[in-house]
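Handing you a structure now.
Only one protein chain is missing; all other protein chains are in place.
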Amino acid sequence: MAAPKFATGLWVVGGTADRFNRLGYADFLSLRAKVAAAARVPGLQGVETHQSEFDDKVTAKDFVHWLKDGGLVCSCMNLDVWSTRQFKLGAFTNRDPNVRQQALDEAKRAVDLAREVGAPSVCLWNGADGWDYPFQADYLEQWNLEVDGIRKVAEYAAPDIKVALEYKLREPRNRMLVGDVGKALAIALEIGLPNLGVQIDFGHALMARESPGESVAILARHNKLFNVHFNESMRDWDDDMIPGTVHLWETLEFLYWCKVTDYEGWFGLDMFPYREDGVQAAAMAIRNLQAMWKLLDKIDMKALKKAQEQMDAVAVHEVVRRMVFV
Amino acid sequence: MAAPKFATGLWVVGGTADRFNRLGYADFLSLRAKVAAAARVPGLQGVETHQSEFDDKVTAKDFVHWLKDGGLVCSCMNLDVWSTRQFKLGAFTNRDPNVRQQALDEAKRAVDLAREVGAPSVCLWNGADGWDYPFQADYLEQWNLEVDGIRKVAEYAAPDIKVALEYKLREPRNRMLVGDVGKALAIALEIGLPNLGVQIDFGHALMARESPGESVAILARHNKLFNVHFNESMRDWDDDMIPGTVHLWETLEFLYWCKVTDYEGWFGLDMFPYREDGVQAAAMAIRNLQAMWKLLDKIDMKALKKAQEQMDAVAVHEVVRRMVFV
Amino acid sequence: MAAPKFATGLWVVGGTADRFNRLGYADFLSLRAKVAAAARVPGLQGVETHQSEFDDKVTAKDFVHWLKDGGLVCSCMNLDVWSTRQFKLGAFTNRDPNVRQQALDEAKRAVDLAREVGAPSVCLWNGADGWDYPFQADYLEQWNLEVDGIRKVAEYAAPDIKVALEYKLREPRNRMLVGDVGKALAIALEIGLPNLGVQIDFGHALMARESPGESVAILARHNKLFNVHFNESMRDWDDDMIPGTVHLWETLEFLYWCKVTDYEGWFGLDMFPYREDGVQAAAMAIRNLQAMWKLLDKIDMKALKKAQEQMDAVAVHEVVRRMVFV
Partner (left out) sequence: MAAPKFATGLWVVGGTADRFNRLGYADFLSLRAKVAAAARVPGLQGVETHQSEFDDKVTAKDFVHWLKDGGLVCSCMNLDVWSTRQFKLGAFTNRDPNVRQQALDEAKRAVDLAREVGAPSVCLWNGADGWDYPFQADYLEQWNLEVDGIRKVAEYAAPDIKVALEYKLREPRNRMLVGDVGKALAIALEIGLPNLGVQIDFGHALMARESPGESVAILARHNKLFNVHFNESMRDWDDDMIPGTVHLWETLEFLYWCKVTDYEGWFGLDMFPYREDGVQAAAMAIRNLQAMWKLLDKIDMKALKKAQEQMDAVAVHEVVRRMVFV
């Protein structure tokens, strides 16, 4: 695998809020200002954004122009069908057919925008599709609607735009339908379209108690890893921290599996640096990931393969600990 | 113990947002409108609010007037030193002495307001006092500052206003100083003032993997349970749901321990009904809690005591299952 | 759906140990004594056991005889390739081909025994197939071996014996391959054999932060729910407690989804009553499940469907709370 390509979600550098501080920990920036901020991040080559950033006044053409000025490209167009009140009870799975249609229309608009700005993929993170209480959802109905909607979007996007399902166990709903890598893969297998795959968010994988490196391998077996969102967490929640600051070994292992399975996509930062400067946080994220990528070179691959064949944890760590310990 | 007294945090009926939907799942109400909404909740006798709701235009006097109109009283004045940008890195523990002083001034203002509106207690939930990353905090310094601040507030509030520490493991910081009932109690024991105690938030207790009923008992041993925040959760996070909708047995047990230890304080609702109507959610919360309180009457207390003496889980559930199962 | 059929794992009534008390919290019973103990459980119709209980001295014929004496049948033959030292580093995924073959041979023996004793299904819970440390496993190799092994067993069992994958996130390995319902379903979809499906263990679903009722629905969409293991937990771990003692609402919802999807299989108890009497614990488990099954009759199905269509949690609980609250 060649050198990794780094993008950032523009929300990383554009201001954050939470339920206790709704007005924000910093000023919220316009799309143009966010691109300009991203352009100041050393080592960054791409950005991700949402279809909801665009309207009559902020066009795809403008965006491409701003990106070009900053020496950047758009690596992924994310679907936003969760930031406004209308989708509060669901998007693809909303039981109101009008709202459901609006959600699918927004998804198609995201595909259109991906084509216009030259992004290779659309990410579906259906944050509103889930439930909060026992008994609240008719699961059969919800699953049928979710799979149906995903299929429609993937068909609309075929053959040139990849559609990546981003799974997440919870938040903003207490539970979400496409909750983990297994469910995302099962949907991809059921629908069976070549341009439908999965996006791993490192923190979401940790929250689902996955071994993130294994999640890469599972998807690579089916050629279904389409995009990556990078961050870090304290494991129980989607803390969206700077990569490499907590779970060093599992981050190294994740990168290792991207490397050995020849992942050729982007590493897109998806952080919420509530109390940090977004540009500084993104810059440190990329430096950490680059440093970890370089640490992988210290692995004696032959010795690692042999130790893994013996399935012996001590033998394995005899090899990999040299990345960090003398 | 007499019939339980129910209050609600006014935020329950006043609109909610989250980090993905900053503009809110419903319109945000003024303090006056929130009191009016609360007055429509059947069974409600009191409200809780924050000192930050008050300024030159919205006075304590106004508030008391509105409450009286609604047949309500103020059961607790909560300290808000976390909803604005200035406290993002800490309040009582902010290393900037000016910000720290502002936080303490706000706490004293909360005590003053409690006196003005006739609230028996001030709740200190110091949501900004914590850290997000390993190595970020000088824990010794933070703990000294936190204890020092709490002591000052408790001294200012003595003897007539109770100061209750509301513990929480995390959110909005990834970890917070006063994280669980043990730490809150240890602080209360260290400071040793009779008007300093602890407030249990049911969901915070679950998140810390406490048995909420045990948390009541631990505090009751020291006469330190000063106030209760009620809600429900999926256990891993502070979901602030309607009580009684998930962990029925642990809620019953919590109420049981309030009853047998003669807790005489309020049960204040602290929910975030993001996608529900706040008034309806509060009404159901009170009905559920009243129903559970009544279910406790079905316990054969002599049989329960005997089964607990035998420490036999089957024998115990033979007694308590009759609350729910025929 | 007709009345539910209850079985128990014979280990429930046969003595338990843990890593701190290896000698056991009660005496371990022989297979014959376990069947006799099970026969004393009111309401029980079936038992589950493991292929490893049988040898030259304890034959399938003996077992069928003992069962008949107790008025019981065998509802499931479980595969044990984890209780002995030889499989400590893996069974189907062991990198030593000899050990791997032994594991597959044991699985075929389980299928043979299922046929001999008249059990409709074999359960594969591959507790040793996983890893404990980052970097320990070659995930690609492990997944290929696991899928390959499962396919071979399912082919051997076709067409008359159902093979059910029992997923579990962790324990005894820190992470296991077939970790959640999504991964189990993805494997079943990949292999595509009609006699290959999934077994839900209620506590495993909770540990994976699934909504257990949703797990039923997901599998029912593909007609892949083959067997159920019932128990209860504190959610974070596989505590194997008595059903109905903690998560009442989620247990009710699980039973509800079994009912509305016409699940026709068994409910097999899989508890570890370390400090309780096994027969008493099983008896209470069945009484609790029967009581909950009966509570479902209180649901106004039309009202529930309508509330679920509105996706309104308060409206839904207005309907379902009547099962418990007056």
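Note that the chains are named A, B and C in the order they appear, and that numbering of residues resets to 1 at the start of each chain.
We take it that a contact is a pair of C-beta atoms (placed from the backbone, for glycine too) under 8 Å apart; a residue touches a chain by one contact, two chains touch by 3 or more.
Keep in mind the model is a prediction, meaning the values are calculated, not measured.
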Among the options C:Tyr274, C:Trp293 or C:Phe325, which residue touches the chain absent from this view?
C:Tyr274
Out of A:Arg109, A:Lys259 or A:Arg287, which residue would touch the omitted chain in the full complex?
A:Arg287
With the missing chain put back, one of B:Arg85, B:Lys108 or B:Arg175 would touch it. Which one?
B:Arg175
Residue, one of C:Thr59, C:Asn144, C:Asn174 or C:Gln290, that touches the chain absent here:
C:Asn174
Touching the hidden chain, out of B:Asp18, B:Glu53, B:Asp132 or B:Asp201, is B:Asp132
Could I get the residues of chain A that touch the absent chain, sorted low to high?
209, 234-236, 242, 244-250, 275-277, 280-281, 284, 287-288, 291-292, 294-295, 312-314, 317-318, 321, 324-326
Go through chain C and note every residue touching the omitted chain.
16-26, 82-85, 88-89, 127, 132-134, 170-172, 174-175, 234, 236-237, 239, 241-242, 245-246, 272, 274-275
What is the set of chain B residues that contact the non-displayed chain in the whole complex?
89-90, 94-95, 131-141, 143-144, 169-170, 175, 179-186, 189-190, 208-211, 213-214, 216-218, 220-221, 249-250, 252-253, 256-257, 261, 304-305, 308-313, 316-317, 319-320
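The rule we apply is simple: only the chains that are shown with their structure count from here on.
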Far-end chain from chain C, centres as C-alpha averages
B
Would you mind pulling out the distance in Å between where the CA atoms of chain A average out and where those of chain B do?
35
List the centre-to-centre spacing of chain B and chain C in whole Å, with centres computed as mean CA coordinates.
39
Touching two or more other chains, which residues of chain B qualify?
234, 236, 242, 245-246, 275
